[in-house]
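Handing you a structure now.
All protein chains but one are shown at their positions in the complex.
Let's turn to subunit A:
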Amino acid sequence: MLLLLPLLVQAAASAQAAATPATIAEKHYRQAAWAFYLQQPAQALETLQLAPQHDARTRLLEAGLYLQLSMPQHAIALIDTLLSDTAASPGALPQALKNVALLQFARYQLEQGNKTPARDYLKQVQITDDNAWLGQQLLLEQLINWPDITLPPAPEFERLRHQPEMPYIISNQALVLAQTDHSDTALDWLAQIRQQLKTSEGQGFWQLLFSGQWHLLSEPDGFIYPSAEHEALSDYVALTQAQLHIQRQEFAAADAILSNFAADSVLNRNALQLYSHILTEQRHVPALLAVLQQQIRLQPFSHTAWLAATRIGEQLERVLQVDDALGAYRWADQYYVQQAQQMQQQARPVEVGQLQQGLSAWQQLQISNDSQLFHLQQDILSVQQHLTAAAQRQLRLAQLQDVTNLKLTQQRQLLSSRLPQLRQQRDALQQQFSQLQQQISAAEQQPMPLSLWQGKPYQQLQRLDRAEQRLAVLQQHQQPLQNYPQRLNRLRGLLQWQYSNSAAERRWQRQKQLQQTAGVLEQLELQMAALARQGNKTERLQQVQQRLTQLSNHQQQLNLALLSKQQQLLAELNQQLQQRLQQQLATLNDLQRHNKESMARVMERVLLSSGTDNSGAGL
């Protein structure tokens, strides 16, 4: 019906083509769309609500999802906020989208029987220059104000050319015209509608969102079945025409329409009813009997079928086929007894598990024909979905509790053993390092410290030191020293020269090594700090553990509340079904009594006529 979604998709595609960096909020929005298209409105809502930013468009989607989830209060609260934003305010909703929301909420209020708020929402609709949503607006206006609707001087085919609601709008106008003694004009308008009918376009994203027609989404080629809708529209107009002809006592014209009515039409039952009326008026008894039998066959447990049962006898009685009439009345009597028995059998209290598929034909019929019962059924099923999902949620909670416990154990281990051990090792390393630094600085004060030598010069110096010590011992024992002291002094001088010559380079290397070691120790310190931070998560994990316990309890309470609410709704559904059963049994009883009276009357006539025949024969 609307071209809004292709526009949105095009907008997204062009945004990608332009390679503009899309925000994370936009990504959340498109992930919500994924869940939405896969018919998971709860998942879509969750994704949308996790988005870091929300704009008017996401809030509109949120409102639509709330409506999908049968949460109208939340939807209305959101939509009212959105509508209160003036058009000039930054990020305000475009008028076209505002109109979608206003129209769908007006429809919702109307369906709830709240005409005043429906009218208020409708008043705020401002149709844009392209006339988008005009048809919806006019149709809703008609429904809210029925039968005081606006009547144009001529059907507005040109104005409503692109509006899928055109046939409904104009046929409604024709009906009002017929009620005000302008049935000629009405019939003329209806005839023109049939010529104007075109195949309708697919529904748009926003309309689907609010109308909740999920089943249409499952078609890969499009949102709706245009040909089926076309047929239904055509049949609707034809039926309205037939109705007007009947009002005008033009039974032949009505007959011409209805005798060719498609047997597989969704409006077949209404057509049969009108047709039986015409045939009764025209006294076409054989055809009428066929129609009445069709009604009985096609509409079990309905007032129409029950009435048809007794009417067969009436029609036969009318054409003076009293024996056949008596047989028909007897059959109707049996039929009523059977219907009552079947209804009582099929009206056993409903269980939740039966609501999806296990309902009896009678129960299914009651729920399909009554919006209150239907809503009750839907509410019970939606609660059941939550209850079914609760088991999965409980598993997720249990898994999270396990993970938290494991992490807490790891934390405790880290804090109690690993972290202190690592700290001890780090402290020991740092102590050794500072001692080494002190030793180096002390050695640097000496002219030629052995500790600062390394490699071959270190060995040479070590040997020289040993030789000097031996020389000192020899000196103490007054041994001849020859020229050893001079040679050793010369060697020391040589080593001193070598040491002085390479001192700068060795100092630089020493400083570099010290810096590297300091860097490694610093890195170790950082890693320790990171570990300590990990250790600090104990508190958060304990909070999470506590929260999970709370959530688990909350979930159990919710389950209890949901279960209780479901039982309450189920009791109400069963009570209402029982009320309907009693009402229908009473109706059936009245019809049966009426049928018995007719049967008695015919029997009397049969007896009288047979008595007359017998007396005649006797004479």
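The criterion applied here is as follows: contacts are C-beta pairs under 8 Å (C-beta built on N, C-alpha and C of every residue); 3 or more make two chains touch, one makes a residue touch a chain; residues count from 1.
Everything below uses one rule, namely that contacts and distances are computed from a predicted model.
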"AraC family transcriptional regulator", "Lactose transport system permease protein LacF", "Ion-translocating oxidoreductase complex subunit C" or "CidA/LrgA family protein" - which is the UniProt name of the missing chain: "AraC family transcriptional regulator"
Sole contact to the chain not displayed, among A:H54, A:R330, A:K407 or A:R492: A:K407
Candidate in contact with the missing chain, chosen from A:I149, A:L551, A:L585 or A:V606: A:L551
Chain not shown: contacting residue from A:L560, A:A586 or A:L607: A:L560
Selected from A:R393, A:R426, A:R510 or A:R601 as touching the chain missing from the view: A:R393
Contact footprint on subunit A, counting only the chain that is left out: 5, 8-9, 12-13, 16, 21, 24, 27, 30-31, 33-34, 36-38, 42, 45-46, 49-50, 69-74, 205, 217-218, 220, 379, 382-383, 386, 389, 393, 396-397, 400, 403-404, 407, 544, 547-549, 551, 553-558, 560-562, 564-565, 568-569, 572
